[in-house]
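One structure follows; several queries about it will come next.
Here the complex is missing a single protein chain, while all its other protein chains stay put.
Residue numbering begins at 1 within each chain, and the chains themselves are lettered A and B in the order written.
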């Protein structure tokens, strides 16, 4: 039996569907959409107990179209990337059960819930049934590998522990406990994602009494590289939040701003202070954030993050400027994020395989020489840069665009030169025996060095790349700090050497 | 004589009242509202001289309804909490005179103004005639007691002086003048509020010539705990700004963001970087911020500050999720704000009565032991946490919700452990005689310790509590700084001890 959403929810939806100009493109007089019997059962109960997500879903396109209808659209207008969907999904709304029951055999979080077999987590592998291209693209990215890239790289993992482990005083110094999973998912793994394990079933008290559910751990977590109980990587809801899964949301900068914040990766702060951001915050309320494809100049007057890094962007006459990609690094030629120097983008999303000339799992060595075997070639760099320029020149002249990119290249070089000076100062400290090189990220003077490239170098480079946020290149974690940091490092190392000398003299004296 | 606002302002208002979807619920064809003769007199003049506030008021609900009409609403829809109002107020708009003339006998700021007896300040005691429950609730809160809680607590007052007093060089060091009232109301008392005294009458030059008005001091001030000339505490306009007194404004996070900012209490910053904030900034322009009660899922898709801490929130079917409260701590079980450790919420709004085990007016002692006699019990803590969870589970599963709260509990514990290490380092400095324990908040090394819990501990706890702002738990005043701060304290104390030793040796040598 299939009832229609019109029957269940008609009165409510009529107001919802038509509110706001962004919804204007939706067919208000569309025939009612069928909801599967299973999803109706979900809604019947959850409308009482979790009405927030039910209403959220009802405002989604998933509630207002079927995959079959989606496939009737011209390809350029489609929001799904397969050419066919399984028959049982094709004719009904993309409802609760359609998503939460897929690929049951791979889901360790599969369980019986009020007579239905349900997965707790809907993973990219499930979304793939309609959004295949996006999932395939995403799965190859650094984002999808964000957990392993951080936690399985001993250098980065050392930093994670040094920063987030609880400290305690011990005779002669400070010791630290291993970082706990609760703190890790509050900090690094909040953005990077965690490996979600299913530790069996557990009983929980709910408004409808005690029920048994899979015992997920750690939980909750929605980081971009989450490893799901079905083995897939990532979670689409990092950017397309449950249960509206809105393209509008993913196109707005606050979404990226959840993680891409200063001091380490200040893309959102920089955007907000840039001319592009200025246009968005001043005039953006009149733009169309739901149109597919996204027409430059017509739908929007200034790019958001998605425009340059992800979206299918076309000219007003329909000519394609950039194809949609969910490989967020695919349009990038240089990785501004210093490790410790900026470098060509890695070839693979899994960066743990990288070895620099010293054998360390870092994309450059401490002198700045890139681990080229693991990074894209100059040719590929140039190809990607051209691709990005193809977007810029739809608003900016060729000369303007080239000037911008040349400036960025110079800024990358200069900030890396500043990192090199800081590294030379640190090498002096290691040499003098006042710091220990073994783990280069875990002493006070080493963290002062980390600031140079992780906070200040990154800030200057992002500000240059996104043009306009001059404070982030100057006073606000910019050149002011880059220059001052060198002075601080120098002064600190001088003091350390001098204290060491005194101590040794004293010890020698006592020994004599 | 009573004229109607329709007569005075009809043409103007017709445009105003109907603009924007948020106003859609208002009766566009409502009969004209009577304005009292006295308020008409106010408007006649003030429309020429302070048109900003007159137009502001004309856009308010106060200008478009009478208390009698308000009482005709179903109780759940009402915006007033009394069951009857004085006859002279019932049938007219809530105009200038209705508010600025109440309780004249208690108002030291009462004066004759163009033939009318007027109070300069409309206080919560005046608003109480219609909004009784809200005022009663508010009066018992920490916010209402915010002036005394800061200025009458010798420990906190010491910090206030140390931070905001003008310094000068004196032989052998630096001295400081007492903080001035101008600077106090620019800083601490800007948010906390000031005690407003009436120093008689004064003559001022205005566009209509010289007039006599009460001489208020300090003035202006609109802090949340302002002590008014009628003895009442607080000012409703901190959040419901003059003269629209908008519920929409109070429900939007920028209102709380006036004071709840990093580094000390980064709730607004954390919200802005959280998933909830992401939803608000991406989709919030389509939500309904004026509906009473506030329907979760239907009126809004993500909570703002008010949703979780204040508002009357209901399910789409009308079932109450949370009752409205203007006791902003009433739904909170733990006080994340370290003093110096986080602790159960205080029982009373007046926190000057608290004494820790060392007799100091702090809610914990320096080892973290809570001053339990003055704090809510574990049972009450559990009751309140359950209440908060009741809101969360309307969108999140029980398991998700519990996982979130358990993580917060772990984070509270770990950040307090980090504060303990900092305190042990400080105790060592006190012990060694390089710092003086008498006032624990006024030396350079003590301020370094304050940073540990006031800036960094708070940041990590708020980020955990509001889930998602991972940068505020990691790099941005988070664990990075918590860990570095300990190193800085240790290094600084070592240097201080060593300088002391040298100095003593030298003095001994000179003495010998």
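Heads up, the rule we're going with is that a residue touches a chain if its C-beta (ideal position, glycine included) is under 8 Å from a C-beta of that chain, and two chains touch if they have at least 3 such contacts.
Being a predicted model, the structure only gives us computed values, none of them experimental.
A.B. asks: Where the complex has a chain not shown, which of B:263, B:368 or B:387 is the residue touching it?
C.D. replies: Looking across B:263, B:368 or B:387, the contact with the absent chain belongs to B:263.
A.B. asks: Residue by residue, what part of subunit A touches the chain that was omitted?
C.D. replies: Residues 21, 272-275, 277-279, 281-283, 285-286, 296-298, 301, 315-317, 393-400, 402-404, 406-407, 410-411, 414, 417-418, 421, 424-425, 460, 463-464, 467-471, 473-476, 478-480, 483-484, 486-488, 490-491 of subunit A touch the chain absent from view.
A.B. asks: In terms of residues, what is the contact footprint of the unshown chain on subunit B?
C.D. replies: 12, 16, 19-20, 22, 47-56, 59, 120, 162-169, 174, 180, 182-183, 185-188, 190-191, 202, 204-207, 213, 216, 218-220, 222, 241, 244, 246, 248-249, 252, 254-255, 257-259, 261-264, 285, 444, 447, 455
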